[in-house]
Each structure stands twice: as structure tokens, then as C-alpha cells.
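What you see is the complex with one protein chain gone and the rest in place.
Note that the chains are named A, B, C, D and E in the order they appear, and that numbering of residues resets to 1 at the start of each chain.
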Amino acid sequence: MPIGKFVEYGEASDEVRAVYDDIMETRKLRWIADFWKVLAQDPATLKRTWESMKQTMGPGAIDPVAKELIFVAVSVANGCEYCINSHMAGARAKGMTDEMLAELIAVVGMANETNALVTAWQVEVDERLRRAAQGGK
Amino acid sequence: MPIGKFVEYGEASDEVRAVYDDIMETRKLRWIADFWKVLAQDPATLKRTWESMKQTMGPGAIDPVAKELIFVAVSVANGCEYCINSHMAGARAKGMTDEMLAELIAVVGMANETNALVTAWQVEVDERLRRAAQGGK
Amino acid sequence: MPIGKFVEYGEASDEVRAVYDDIMETRKLRWIADFWKVLAQDPATLKRTWESMKQTMGPGAIDPVAKELIFVAVSVANGCEYCINSHMAGARAKGMTDEMLAELIAVVGMANETNALVTAWQVEVDERLRRAAQGGK
Amino acid sequence: MPIGKFVEYGEASDEVRAVYDDIMETRKLRWIADFWKVLAQDPATLKRTWESMKQTMGPGAIDPVAKELIFVAVSVANGCEYCINSHMAGARAKGMTDEMLAELIAVVGMANETNALVTAWQVEVDERLRRAAQGGK
Amino acid sequence: MPIGKFVEYGEASDEVRAVYDDIMETRKLRWIADFWKVLAQDPATLKRTWESMKQTMGPGAIDPVAKELIFVAVSVANGCEYCINSHMAGARAKGMTDEMLAELIAVVGMANETNALVTAWQVEVDERLRRAAQGGK
Partner (left out) sequence: MPIGKFVEYGEASDEVRAVYDDIMETRKLRWIADFWKVLAQDPATLKRTWESMKQTMGPGAIDPVAKELIFVAVSVANGCEYCINSHMAGARAKGMTDEMLAELIAVVGMANETNALVTAWQVEVDERLRRAAQGGK
């Protein structure tokens, strides 16, 4: 049960309603996810979060499906079930197949395993690796 | 400083050397990263980890660059500096640009912020979202 | 469903009952939260945990409401739903308003986002910052 | 070593410089922390992050020092050393004493311990607690 | 609700069935846990994960019960409820008593507390400690 209450469209202030309208138009949806309805109890955070989300998840150098996969990966690492489902749904809407989902989860699993191995063995970043991460610059 | 010692190619057992050879051939590299050299103190884990890595990060339904971006995202969430650099280097080698890196980091940041917002407000997965995450099935 | 069973007041040992009495007296409550009842299966940990909690959350240099907010913030970062609710309740009892709660969550969200940005960009602590963190000493 | 390079004031674009000016004016500082200089490689994220930070950390219902303490608490839970130091410095600037710092750390330690106890014993949120967290509404 | 569907024994491919048979034979069980049934949607990950699990959790230098306790400890730190229960069950099957469980949870609690204290106070690994961790080598 979320803290507080859902701010439904019909009872929303103009400020909140403008955000809701932009969400539905941008995402080609006719409904507002519960996340936004709960967040709308704090209109400044609603507006700021939506604008940041629109900017970061919108068109750019990374493929939109890949952005959703990255979002799911972080949500798994953080154990946020709502976020996992929300962005799996986003990824599906943008073209993620079952095969891609299975691969995504396998990569996330491996990343968590090798992160732990590196941390436990205390492997340090060496110069060669750091230069490569910098793009050879 | 890592725990134990690096197992260098010249002193490696046949079992370890076979893994090293496969790593270099698969990745078109002439050197072995410290992670593998440290892991080689435990040859069973070296072999198993490399084979899993090769399988999960290899060709499939998800674009290879996207897989590296996902790996970096998880490594950031886990705070594993070596892993971040190692897979940023992997992503660069497969074509990641500076623009893609900046977008990746922005998405990871947003994911961590909204994960926290969801957890704090205790938003629950509703049926509509769950069905969408299942692919409408 | 918790592991094991609840140790109810009526069936508790004298050692456990003494802790329960102290909890109710300190917190001006007439009931014992489930956390303590489950922990009471391990009386040494119950006693130690309660005494530590009483000491750290009691009067001091930091305002009691702020201590509860800090506790909620950590519980969000760790994804512990019971702990979030338990200390939101504590914060409410000590005067937290809805406005404060919304601000708390916004700050926690921002902290998680910028933590990820710092980790991904690998920003290092510089001397000026470290001296400031040390209080200029 | 951070990824990429620091964008110094003298070489910054007008957009970045406007953010830098606002940071220095808002915080009454004559220098820009490395976090912002690194972030400035991605001007959209710099601007968005600063505006969000200004909004969430600015005047409101929660005391400004308490906001910094909350920020430190989350940064400890996430293991972000730069962030810990950065917001300890912020807390010092706003009046945090050594006694407050020691109490903060003690509370964060207790929160992490009891979060783990709750998770391991699998204590569930009961109705009484949930109503109290909702403010009795 | 898990993503996708359970792959039941009767409908499994030969490859999946071979893994199921090996799990039941190795663990002396007549049923397959849901984890494996869900994972079986991705047969390569099922096979790889089971083989890794069998190798790491099998006989070796560390007592099998202790390995399960370690697994539970990590699962608590990661907040994975299924994993906590799954490996508590494994530990019970191998001889874990209620006293051991209570001690395990107490140790995990302390570890999380002192981890946070170390991170917040920013205590660094000194040479004496590092040598001792290396086994005096």
C-alpha cells in the first residue's frame, strides 16, 4: 500500500494535470501509472522527475530499447520490483522479445557474480584498463 | 592489492593456459586482464566464469554494445570500480561513443533515483503493469 | 511470514519481559512491535539491539525527528519495507508532517541519483573537499 | 581518475557557465566542486542535476542541516566516498558539530544492522504499523 | 508472479529434463524448486547455473552447512527473500539448528552495522591488516 493517496486525473491541480497530459502524449498511453499518481502528492518532484525521465529516456545515441534494458538492470540490482515491471513493460512496448529478456537477465546475473568476485579478490584497476575505459585518450 | 598473486601465462597450468588462450582469441587481445590472472588461483572458478561470460556476452538477441552498457550499469549500482572500467573498455572496443557513455550514466542515475522514490512511497505493481511486463500474455 | 514464532508478553522469560517493559515505557506505547517479538527468540540479540537502539535514537545533538528521517533514508536505500514503515511511524509520532515526508523522499531520491553519477564518472575526493569534510581541521 | 576531463570555468560554454555561476551564488562559494566539472561534459545532465539539487536541498519543511545528514546517510549506505565527503562538508558548512556527526554515524550503523535483522527474520509490516506510518489516516 | 511460465518436468525438453534429473539426484529430492522451473525458460542459463551451483556448493574445504549459511548471509544483504528461504531450507536439510540460525542472523546484523561504521568514518586498510588478510605472506 503506497504512502498517502493516488492523485487521480479528475482531482489533480492544473500543474499536475499538465504533467499527466505530457506523460500520456509522450508515451502514447491513455492511462497514468501509479508511480506518477503517488508522486503527484509532491507536485515539484513529479514535474522534475517526469522532465528528467523524458530527457534521459528519449531519443539519443543509445537505442530506446537498450535504455529500458539498462533501467531494468539497475532496478534488479536495487531489488525494486515495481521498477523492474514498469521498465520491462516499457522495453516490451519498444520491441523487447522473450529472447532479449532472457539474455538481459543472464547478463545481469553474470555482472552481479563477477562484481562480487572482483570485490572479494580485490582486483585493482590497472593503467591499461583505465586508458581503455577512457577510450584510449 | 589483490588477495594472493597473479597467475602469469608462463607459469600457468595447462588448464589455466587453455582458458587464457580462449580469452585472447575470443576477444582479439594479446594480454590477459588482471581479473582473470587473480581468478586463476582457483582454476575451477576461472574456467566456469570465463565460459559463462563468453556465453552471456556473446552474440545473441541483444546488441553486443548494449550488453556491455548493461554490465556497466550493474557495476555502477554495485560500486565495483574495476568492473565499471573493464566493461567501459569493452563497450568502447565494440563502438560506444562519448555521447553513448554520457547517456548511459544519465539513465543509470535516473534509474537509481526513481528506484528510491518507488521504494520510499511504496508503490505496488498493479495488474495492468504486470500484464504489460509479461508481454500482454 | 517471519521465521519462527512471535514471543508474546505472556509467555516471555523474565529477561525478555524486562526488555519489553523498557520498550513500552521508553516509547510510551502499550504494545510491542512484531520486530521485537520475533527477535525475542534470540534474547541476547533482543536485549543488545534494544539497548543500542535506545542509546542511538535517544536525546542527543541531533533532533529526534531528524534521527528517524535518517533511519528511514537508510531503510529506503536498503529496501527494507518493514523498517521504512516502522521509522516513518516513529517520525510521525515525533512530529513529521506530510511536507517533511515528501521532502525526505525527494532528498533520498536525489542522493541515490548523484551517488550513481559520481560512481559512474569516477569522481575522486579532492583535498579541498576532504578538508571541508574534516571541519577545516 | 574520473572518466573524461574537467570542464573548467574558463573553457565552459555559456550554458555550463550559467550553471556554475548559479552554484557559486547559491552556495556562497568561489569554486566549483569536481563533481560538477566532470558532469559538465554532459551539459543537459549538469543543468538538470543542479536544478534538482537546488530544489530538493533548499529551504523547506526539513532543516537544511538535517537534509545534509540524510544525504550522508544514503551515501554511506551506497558506499559513495566522494558523496559522503561532499555532504559532510555541506553539513559542516550549515552547522554540523562533531557530536552530531558521531550520532549520525551511530544511527546509520544501527539502521543497517536492524534492516538486516528484519530482512533475515522476515518480519512483515502489520496493519497497526502501516496505519501509523500513514499518519493514522 | 514470476515472469513467463514454469517449465514443468512433463513438458520439458531433453536438455532441461537432464538438468532436472541431476538436481533431484544430487539433492535427494523428488521435486524441482520454482527457481529452476522459471530459469528453464532459458535452458542455457539453467544448465550453466545448475552446474556452477553444484560445483560451488558441493564438497570441498568449507563445511556444507557453512556454505549454506554464507549463501543466506549474502541473500540477506541483497534482500532476496526467495533466496533467503531457499538456502535456509538447504541449511536446515544439512543440519542447521535454530541456535545456529539465530547466531547467523546476529552475525549478519553486526556485519552490516560495522560495515556502515567503517564506510562512514572512512577507515582505511593499513599494512598490518593487509598482510594478515594475505595470510602473512
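By definition in this document, contacts are C-beta pairs under 8 Å (C-beta built on N, C-alpha and C of every residue); 3 or more make two chains touch, one makes a residue touch a chain.
It should be emphasised that the depicted structure is a prediction, and the values quoted were computed from it without experimental measurement.
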Missing chain touches which shown chains?
A, B, C, D, E
With the missing chain put back, one of A:Val38, A:Met57, A:Val76 or A:Leu129 would touch it. Which one?
A:Val76
Since one chain isn't shown, list which residues of chain B touch it in the complete complex.
3-4, 41-42, 44-45, 49, 74, 78-80
Touch list for chain E against the chain that is not drawn
1-4, 31, 33-35, 38-39, 45, 49, 52-53, 55-57, 60-63, 66-67, 69-71, 73-78, 80-89, 92-93, 97-100, 103-104, 106-115, 117-126, 128-130, 132-133, 135-136
What residue numbers in chain A mark contact with the hidden partner chain?
72, 76-77, 79, 81, 84-85, 104-105, 108-117, 119-122
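Criterion: only the chains that are shown with their structure count from here on.
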Quickly list, by label, the chains bordering both chain D and chain E.
A, B, C
Give, as an integer number of Å, the spacing between the C-alpha centres of chain D and chain C.
18
Identify all positions of chain C at which a residue touches two or more other chains, and write them in rising order.
3-4, 45, 49, 74, 76-81, 84-85, 88, 98, 104-106, 108-117, 119-122
